[in-house]
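Note that one protein chain of the assembly has been removed; the remaining protein chains are unaltered in position.
And then chain A:
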Amino acid sequence: MTDIITSPNLKEPDTFYADLLTAHEGLSKAESDAYNARLILLMANQIGDHAVLRKLLDEARMMSTGA
């Protein structure tokens, strides 16, 4: 059984959040969208495990109103 981590796992949550916003600074909406897509793909490859990715996809989708 594959479990995804939904409890706090970032040692420096404020720093990560700030870094994420900084990364988008000065980008247009289109550039930000492209950046997010690249980031998701890089993170997915870092995770690698398809079962984990599948759960993460499902978890994020749960919060969409269209789900």
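Structure notes:
Everything below uses one rule, namely that a residue touches a chain if its C-beta (ideal position, glycine included) is under 8 Å from a C-beta of that chain, and two chains touch if they have at least 3 such contacts; residues count from 1.
Just so we're on the same page, contacts and distances are computed from a predicted model.
Per its UniProt record, the hidden chain corresponds to "3-(3-hydroxy-phenyl)propionate hydroxylase" from the list "Succinate dehydrogenase hydrophobic membrane anchor subunit", "Branched-chain amino acid ABC transporter permease", "Peptide/nickel transport system ATP-binding protein" or "3-(3-hydroxy-phenyl)propionate hydroxylase".
Shown as candidates are A:Leu10, A:Leu27, A:Leu42 or A:Leu57; the residue that touches the absent chain is A:Leu42. Remark: the residues of chain A touching the chain excluded from display are 33-34, 37-38, 40-42, 45.
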